[in-house]
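First the structure, in the form of structure tokens, and then the observations on it.
Every protein chain except one is present and positioned as in the full complex.
After this line comes chain A, so read on.
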Amino acid sequence: MPAFHDAAPSAQGDDVSSHQHRNLSVPSPPLAPAPSPPSSQPALLHRTTSSDPNRLAPEDAFFAHSPPRRRQQQQQLVDATQAPKQLVSQGLSNGSSSTSAAAAAALVASRVRAKERGRSGSRRRKGAWKKLLWVKQSYPDNYTDEDTFLDHLQRNPRLQPYEFWPLFADSTVIVQHVCSVIIFACCFTGILQERVSPLTVVTWGSLGTIVGWVLWDRWIYQEEAARVAKEPGLDNEAEEAVSSLSNSASASSSTSLPISGAAPATTATAPPQPLGLGLTIPGASSGILAPSANGSSHHTSSSSSFSPVTTGHPTGAPTFPNYSRFPPPGVTESSAFSPRNQQRLATAKSALLIYCALLGLSPILKSLTKSTTSDSIWAMSCWLMCINIAFFDYGGGVGVKFPASLSTNAAVMASTVLASRLTSTLHVFSLTLFSIEVFGLFPVFRRHLQHRSWRGHVVLTMALIMGASGSMGVTISRGGWKAATLGVILGSILTGLAMGGCSWWLIDLQKYKNEIRGPWDPARPVIRRRWD
């Protein structure tokens, strides 16, 4: 099958790229010097081979609009007139002739053709060709105007070239999540192999959650304070526009004022549940409730009545103007708590509810998959965890309400079926609670941490990496501290390499990006949204 690709392709291929280099040696879009698009490249090469080189080919079209080429063409034209035929025939007969010759031949030929056309046109064609359909033009229907053809084509119009370090930094978000999944899996293995007590796991988890919640609470408070200080006379509409996560001006700071300090930290310590579990859920529900509270910020009254004096509490606890204007059901405005504490009370209540429900459900969960073999459970939870990682909302800001429900649901389901493998009700309960902490609450905290303090984010990432790789080491080798240390060292190095490698890879792949835009794309309608 010698006819398939003779020597011509390579020559023509070089021709194409040499076009590019010449065209784009001038100021060019950052990634434009990439070789012609991967999707169409083989076809284009093929076309170049197979079609007459003196005919306008699609790859010419790609660059037809770049001004430098025209100038080049003019230059070429000077020597073009001298020996066009020889060049053409040379470029055609032995396709492997030098690339420059072939390129020149192509250019020359196209010029010559244009001239021919012009000459023959002078006979019966008058006037320039217009890109109009309603005019009867004296050009044939398949006439291709080389000056205007594909004039409106844009390549990669909105391209933002990636840079290494920002990309590397952004990948920490993914690493964090993967690490927390790994830690969860290792904890489960530990519990299953009875190397770790489920109580330990859940206690540590809950302690972490409490700390996280307290921090989160503080941040919200500080943010609110800063916002109010910055924009004292915020009116309703502006608020609506700005309303991001838990930033909404106090509705009834007037109501909160009289009782400020009345219940400073009572609710914070309100649910002294066994194992401190009660407090873990408040974090959860407040994390979930707070955004919903913002949604209703239409009803915020002017916060101008807000007095900064009330916010000065060192623990940031009292008279916090942040929480929902909607008091929890049953609590009226005239209740003895400030809105913020009402919110905390509601959080505690829902935490208690979840806690009790979990406790009641544990025996059922324990026997949930008795009739299923463990193999199926492993496979299934594996897939579910993969779904969790794949569909997790990595880019979500702090204001996201119920981020990535598919991902969270998959994780909770995975932990449920995993928990059903465990032996006692306590084990099941602990693992399920732990999974809620890890997959439900922890991401909320991570998001806020990243939003608040970059340093804290980095520290948390490193801690997670070390924790994950250490527990991996222990789990795999069933060893002790030595294995853990080895795991930490190895894991950290590997993670760093993977992060760097993937970032570099993505940057490298970006040169293949070839987005084509033109008048054929559906326009994006610009509609002013009015709220009436």
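We take it that contacts are C-beta pairs under 8 Å (C-beta built on N, C-alpha and C of every residue); 3 or more make two chains touch, one makes a residue touch a chain; residues count from 1.
Definition applied: contacts and distances are computed from a predicted model.
Novice: Going by UniProt, what is the name of the one chain that was not included in the view, given "AP-3 complex subunit delta", "2Fe-2S ferredoxin-type domain-containing protein", "AP-3 complex subunit sigma-2 isoform X2" or "Phosphatidylinositol N-acetylglucosaminyltransferase GPI3 subunit"?
Specialist: The UniProt record for the chain left out of view names it "Phosphatidylinositol N-acetylglucosaminyltransferase GPI3 subunit".
Novice: With respect to the chain omitted from the figure, which of A:230, A:370, A:455 or A:524 is a touching residue?
Specialist: Touches the omitted chain: A:524.
Novice: Spell out, residue by residue, where the missing chain touches chain A.
Specialist: Where chain A meets the chain not shown: residues 1, 3-4, 39-40, 42-47, 49-58, 61, 84-85, 88-89, 92, 109, 112-113, 116-117, 120, 131-134, 136, 140-144, 149-150, 152-153, 515-528, 532.
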